[in-house]
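Worksheet for the structure shown next.
Just one protein chain is left out here, and the rest sit where they should.
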Amino acid sequence: MGNHSDGTPTGADAVAKAGHQEVDVFQDPGLPPHRLRLADTDPKAAKRAERQVAWLFVISIIGTLVFFVGYFGVRLDDTIGTLRIQNTLLGLGVAFAMLGIGTGIVHWARALMPDHEVAEERHEIRTEEDRQAAVKIVDDIIDETGIKRRPLIRNTLIGAVALAPLPAIAIFRDLGPLPGDALRHTLWKEGERLARDPDGTPIKAADVTIGSAFHVIPESLNDLHEGKIAAKAKAVVLLMRLNPEDLNPSEGREDWGYNGIVAYSKICTHVGCPVALYEQQTHHLLCPCHQSTFDLTQECKVIFGPAVRPLPQLPITVDADGYLVAQSDFHEPVGPSFWERG
Amino acid sequence: MSTTTETPFQAKTSTGRITDFVDQRVGGSGILREFGRKVFPDHWSFMFGEVALYSFVILLLSGTFLTFFFDPSMAETHYAGPYVPLKGVEMSVAYDSTLRISFEVRGGLFMRQVHHWSALLFVASVSVHMLRVFFTGAFRKPRELNWVVGGVLLILSLAAGFTGYSLPDDLLSGNGLRIIDGVVKAVPIVGTYISFFLFGGEFPGTAIIGRLYMMHIMLVPALILLMVAIHLFMVVVHKHTQYPGPGRNDRNVVGYPLGPVYAAKAGGFFFIVFGVIAFISAFFQINPVWNYGPYDPSPVSAGTQPDWYIGFVDGALRLMPGWLFNIPMEWNIPLPWGTNTLSFNVLGPALIPAGIIFMLLFTYPWIERWVTRDDREHHVLDRPRNAPTRTAIGVAGFIFYCVMWAAASSDLIATHFEVSLNDVTYWLRALFFIGPILGFIVTKRVALALQRKDREIALHGRETGRIVRLPHGEFQEIHAQLDDYKRYKLVGYESPVPEEGIPNENGIVTRKEKLRGKLSGFFFEDRVAPATPAELEAGHHHEAVEAGDDDKAITH
Partner (left out) sequence: MKALSQKRRHPLAALALLVLGLMLTGGLYAVVTTVNEAKADTTTYTAQQVEEGEKLFVANCATCHGLGASGTDAGPSLAGVGAAAVDFQVGTGRMPMQMQGPQAKQKPKQFTTEQTHEMAAYVATLGDGPALPEEQYLDGGGDAAVGGELFRVNCAMCHNAAAAGGALTRGKFAPPLAGVSESHIYSAMVTGPQNMPVFNDANISPDGKRDIITFLKTIENQGAPGGAKLGSLGPVSEGLFLWTAVLGVIIGFTIWLTSRTS
């Protein structure tokens, strides 16, 4: 407690660090004189405060009653209106019940309970002897174990303790399956029809007029019984039609569309939100989560925002009946990057 | 007061007899003597810790109610409840039971709103409490460890909030989970595995809600309770800090005794916090999950944001450009066994800003202690202006956080102020770097200016606004001198001077010491010394209006 034990209160308070003592400081004048409240001197004021506190408690009682009126008095009839009335009454009731008690007690404390400020000495957290004794005890304990003198014990102990938690980690192995190549495949395969989300009806090429945007799932998705949502999470596609001359397909991808109809994965390559905002005049796709913007006329290259990779394109064509079908699965994993993606 | 069991003591009052009965059996007299009249200082800014504690209690109460009705299953079902726009819609049991709580359980909607509003208030009050502790220097010796416990509590409160946010399995929180999945997958080497283990397979799987539920109702609250207990225990050991003022110093604590005044105020305040939360739950809707619809991986809603406390991470993700000067921020790294992908565009913003904030938060007490070589115990707080550099550092950090926070609502800023979404992002990217620096400079100047103003008032009194004309024609404003008590509040602080690096026993100033010396200069080279009695004395001999001697005060 070095600096505390020397000097006056002012010293401890106002002195700068050792060596820079500003000797000329104001003395602490001590606690200001106590100022009496109105209620301390005027019995009338005290009586008034007493009545106010009582009224606040009465408001609390009324609040509790309001709660019961809301709970038993309002019959929910499956409309939003009655629910809202009930919620308001319950909330208002509880609010008044609580605020009444709270403000009542606080007002009581402020106006009527003694308000003399008291100064209490702080105890030292521990005395100098205690400090020394504590350190000595710890040193003695360490010494008596002999851990410092017996490195063999120490090192094997460190090894054992370092290894012992590993089972606690390994035991969580069965939380889920290994990734395998699950992230590289989707439901799309050759001949899989493009279907409307959510009803699963297939889409004809002629349905897709210029400026249209279709939200697409694989036709076979709705037949799945297990893992439907996980399969959907990878397979959703956005189908759009532009003037064919607005598209600038790179080599090898010229026939991935059909008459200006193109299909792109809807899963953002940033962190996986559905990139579903299609601006039909600018041909931009915007992700509503982090604002990555993809340019459809440049094969969904990123033109703004945190994504790096373009959205994967689903190669499509038309089957004999005029329905849009996939030529194959995506040629790369959809969605956010992962370490093994390569 | 019941005290001893050795002399035949007879309590006179009925409450006294009950007290004595309990005391003779469990021996609480020692505790009562210690705490019954324990003194607590009174200031409004000391109440945020209590707001946090009380909102946590309300969270436990309302949360327990909700568990009786909530079913964390991701099995599929079709909605058959009263809410028309969802009738027959396919959804998970978790979402269905949330709708049931909202529309069919009487008071269920109210309890959901109480729970969610108090969750927002809980994290907010923890944050405000920590800001108060930082800006007043309450983290200094002997309270460094309690500051760390507070930091852990902040992280736990974020964890509690996040695990709860996802439980209703609605479209909004489902897309939030998907973002988490994307971030987890970006972790090198183990990311994909963690994602598969977390979700029990591919996202979203059928396990995640149940797992989050267990964390949300058991693990995280238990840890929070443990940390709260440690936190409060240490508050008792240290006793509360107090603001500087006449009669207050590092060896006493001035305030009201616990019983009855402080206990009444603090106890009453619980009911007030509860009442305020109940009031807003009655009149303001929160998290209307029926609007968002059940989770489905295909749709998404415009304005998809996390709750406010995760906002800064989301904002950082938004601010990060994927391509920087035509260089991609995601790299395919050729390694002997194949090519691996490192997504810095995801990992960087998700980890680095939060890492910086929490690293600085946890280490700051030791950084400041090392720089100032101040090993004394501090129980009297600093007014923020009297520690200009610390205050400026705090404001810089706060602005850093707020820029990311604002970025999380960039789309709403764009629509509501009718500006371009892209421009908002560009501006915020610039502010991310410039904002904290500007904030530091401005805050430091403002703090120094306030200190000078304090000096001025301490020496020359307050301007009264009364103008008098002196016999020789000069106009002067009358200044009212302060009384000793008010003046002491303005002058009773310390203003350390910078300190060169100190040579070690070999007479060499080590590199570490040189750095310390530089940092000491950074902290203290701009300083305003407190007014002294000599100056006051000198001032009395002058005209009272004399001003402009501030320069004398700045020793550097």
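By letter and in written order, the chains are A and B; residue numbering begins at 1 in each of them.
Definition applied: contacts are C-beta pairs under 8 Å (C-beta built on N, C-alpha and C of every residue); 3 or more make two chains touch, one makes a residue touch a chain.
Keep in mind the model is a prediction, meaning the values are calculated, not measured.
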Sole residue of B:M47, B:A94, B:L428 or B:A531 that reaches the chain not shown, by the stated touch rule: B:M47
Chain not shown: contacting residue from B:L167, B:L198 or B:V276: B:V276
Which residue of B:H78, B:R373 or B:K514 touches the chain not shown here: B:H78
Residue of B:Q24, B:Q285, B:N332 or B:Q476 touching the missing chain in the full complex: B:Q285
Selected residue (touches chain absent from view) among B:M234, B:L421, B:A449 or B:V497: B:L421
Absent chain, residues of chain A that touch it: 35, 37-39, 79-81, 83-84, 87-88, 91, 106, 110-111, 115, 196-201, 203-204, 206-215, 222, 240, 274, 276-282, 284, 286, 288, 293, 304, 322
Chain B residues that touch the omitted chain in the full complex: 42-48, 51, 78-80, 84-89, 102-103, 109, 113, 117, 120-121, 124-125, 128, 171-172, 265, 268-269, 272-273, 276, 280-288, 291-293, 296, 298-308, 311, 408-412, 414-415, 418-423
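The definition used in the following text is that only the chains that are shown with their structure count from here on.
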Residues of chain A defined as touching chain B within the complex: 1-4, 9-10, 12-17, 20, 22, 24-26, 28-32, 71, 76, 78, 83, 86-92, 94-106, 108-110, 113-115, 117-122, 125, 172-173, 175-179, 182-183, 197-198, 215, 217, 227, 229-230, 232-234, 236, 266, 268, 270-274, 276-277, 288-292, 302, 304-309, 335-342
